[in-house]
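In this view, the complex is presented without one of its protein chains, the others remaining in place.
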Amino acid sequence: MSENPYKRSSREAKKEDTIIKIGDKSLGGGFAVIAGPCAIETEEQIVETAKAVKASGVDFLRGGAFKPRKSPYTFQGLELAGLEMLKVAKVETGLPIVSEITSTKFLDYFERDIDIIQVGEKNMQNFELLKALGETRKPIILKRGKACKIDEWLLSAEYIMDAGNENVILCERGIRTFETAYRNTLDLTGIPIIKKLSHLPVIVDPSHACGSSEFVPALTKAAKSVGADGVMIEVHCNPSEALCDGEQSLTPAEFDELMREIK
Amino acid sequence: MSENPYKRSSREAKKEDTIIKIGDKSLGGGFAVIAGPCAIETEEQIVETAKAVKASGVDFLRGGAFKPRKSPYTFQGLELAGLEMLKVAKVETGLPIVSEITSTKFLDYFERDIDIIQVGEKNMQNFELLKALGETRKPIILKRGKACKIDEWLLSAEYIMDAGNENVILCERGIRTFETAYRNTLDLTGIPIIKKLSHLPVIVDPSHACGSSEFVPALTKAAKSVGADGVMIEVHCNPSEALCDGEQSLTPAEFDELMREIK
Amino acid sequence: MSENPYKRSSREAKKEDTIIKIGDKSLGGGFAVIAGPCAIETEEQIVETAKAVKASGVDFLRGGAFKPRKSPYTFQGLELAGLEMLKVAKVETGLPIVSEITSTKFLDYFERDIDIIQVGEKNMQNFELLKALGETRKPIILKRGKACKIDEWLLSAEYIMDAGNENVILCERGIRTFETAYRNTLDLTGIPIIKKLSHLPVIVDPSHACGSSEFVPALTKAAKSVGADGVMIEVHCNPSEALCDGEQSLTPAEFDELMREIK
Partner (left out) sequence: MSENPYKRSSREAKKEDTIIKIGDKSLGGGFAVIAGPCAIETEEQIVETAKAVKASGVDFLRGGAFKPRKSPYTFQGLELAGLEMLKVAKVETGLPIVSEITSTKFLDYFERDIDIIQVGEKNMQNFELLKALGETRKPIILKRGKACKIDEWLLSAEYIMDAGNENVILCERGIRTFETAYRNTLDLTGIPIIKKLSHLPVIVDPSHACGSSEFVPALTKAAKSVGADGVMIEVHCNPSEALCDGEQSLTPAEFDELMREIK
């Protein structure tokens, strides 16, 4: 009733789908594929992976340099050195790059060098970070907090948009439920609901949701079926030796097969 | 580790997919469509709906006569009179019929006249009912309890199988989570997991899961994408006047369009 | 809005607290303690436990004969033979007895010999069972389904009451959440909410909720603090050899200490 709480993200605010252009690629208005390793480990690793996913027809390269791990005693990412490696991969392949930010401290660096900035699920309601990202004009991938309602997710997008940045891409990555047979419950019902409420692009991260590479292809196809604007998929050249989340990473060969299937 | 707890339903017990034949139709080994109204209201209503869904190419007709409603003060179904109407619809169309049982009291009737017996989510752990159904040879659709784990769901199937009836079809219909933007969260990740663990057919009920007809087509396609063996969809000739769950029922025209899309 | 959906259980229907008399004991209007083993195993076991809990001042003896276990391959209870043993314990101690029913098949037996009939959480929405219990005048302990809302729980009580039996006692036993550090999340907030909405007695089962005997005393005291009308506690003379749920059972000595503390 009364006023629509989603002043900028709602269909009332803007009827047509938002399409965000990044170079000659775009998010929204098609089915985009973002792929790459959970964590950047070495220049060789990220460049090799970038070349492989490019050969399979990927649109964007992802690689994590700042890893918000639940324990301080686990690998935290290579930080700025990792971002430098990601930039090398961009130069080598021409792919636009996506990486997660965890603090405003390095915002200048991200703003200058990273094509799409990702906000992880743990920071979906870190409003100070969202407001700072709202002052840039960078495309922002806003992941849904694992216990956040669709309503709250859109309101977090409003924080970025209200601060001046309309380039928000929503990313569903699984919600926390009682089920323990997999990591999180991918909320595919949420996709058509968001598409009805909002003009923003919505993508899906099946890798983090299920936590197991063998179910990623099925969930990717389902994401496309429900109308998502793309997926973000973890790919690692050697999953069994990954420093982070190897069990959910596809090999380049598995990724290539999936790309053939969804095209 | 140790012994597989799913003695009869697991892939270890039987490698190949179970295919359950009902007349010239089957569940398992293809993508079957079950459709019909949530509740049988009149003979005219069920016969008209049956003819409509048959014209669209449905495989099985569903209709509820015993409705386990959360309040005793709401419509509880036409009970045996409803089953009689469903039988008329079967005679008129030749479609095999599916209906929900809520008590062993009418088991003889169901065993004689109903082609597939459904156990609703509220009775998934009503083990006395499951054991009684295990003594028949009827195909049993076992819906997942809205707060039951995949593990518990398979163990409920074991109750039926251990009592002698191997003809069990699992049906995912949404789990209870914190999200309130729709009714229940459809657990599509669970489908490939079940298919890996078990040889039993698994179908999906998108109508009860989301509670809103407009999202049923997207979820039906997603169910097919993740490898489900079919769907159960609510169709009503006049949803706005349905006695039960009208808002989640497709019209025959909407259903027809969906059938064209998924074939 | 509009009409109160809880026609018989609400405070609108009856202002004052319901107090259910069983012999010289009562449920409601005080803090009652029900205790005993999860499962009856032998006559010696139940009689010995009964004497122990009586010596500590318990009000009612519980013992399970029909055990709705999630797997058909685990101990299912001694059934009628178990109830006979429970009756011996009643004769030996004078304690009124509580036991769980899982099917209408043995209702006559329960109605004749058992003082308080328990409906387990898995059967909270087994409406056929509730309706049958509504035709008796026995006190019924209705456990909350682990994924059922307070609203649904009261409506299940309405099924019993609407069928003619006003003697319903509600029992909170933990709800299913994402937390895995214990078995279920005991919903103590629900107690004052229920007491506000309804005139029915409400008790708490801390043993099944947390699944670990060491936390039972703290939760028992908390249940009393929030205004519960009693608790149901598992006590076993030899928890490490219990056939069912030993890890959550207090020894008689631990139970005795708890009884001293809460009095």
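Order of writing sets the chain letters: A, B and C. Residues in each chain are counted from 1.
The definition used in the following text is that a residue touches a chain if its C-beta (ideal position, glycine included) is under 8 Å from a C-beta of that chain, and two chains touch if they have at least 3 such contacts.
Because the structure is a prediction, the values reported are computed rather than measured.
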From A:D113, A:D162, A:E214 or A:E247, residue that would touch the chain that is not displayed: A:D162
Residue, one of B:T177, B:S198, B:S212 or B:S225, that touches the chain absent here: B:T177
Absent chain, residues of chain C that touch it: 147, 149-151, 175, 177-182, 185-193, 196, 209-210, 214-215, 218-219, 221-227
Chain B, residues in touch with the chain not shown (by the definition above): 147, 176-178, 180
For chain A, the residues touching the chain missing from this view: 5, 7, 68-73, 102-105, 122-123, 125-129, 131, 145-147, 152, 155-156, 158-159, 162-163, 176
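Following the convention adopted for this analysis, only the chains that are shown with their structure count from here on.
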Distance between chain centroids, defined by C-alpha means - chain A, chain C (Å): 48
Rounded Å distance, chain B centre to chain C centre (Cα mean): 33
Centroid spacing, where centroids are CA-atom means, of chain A and chain B in whole angstrom: 35
Multi-chain contact residues (two or more partners), chain C: 147, 176
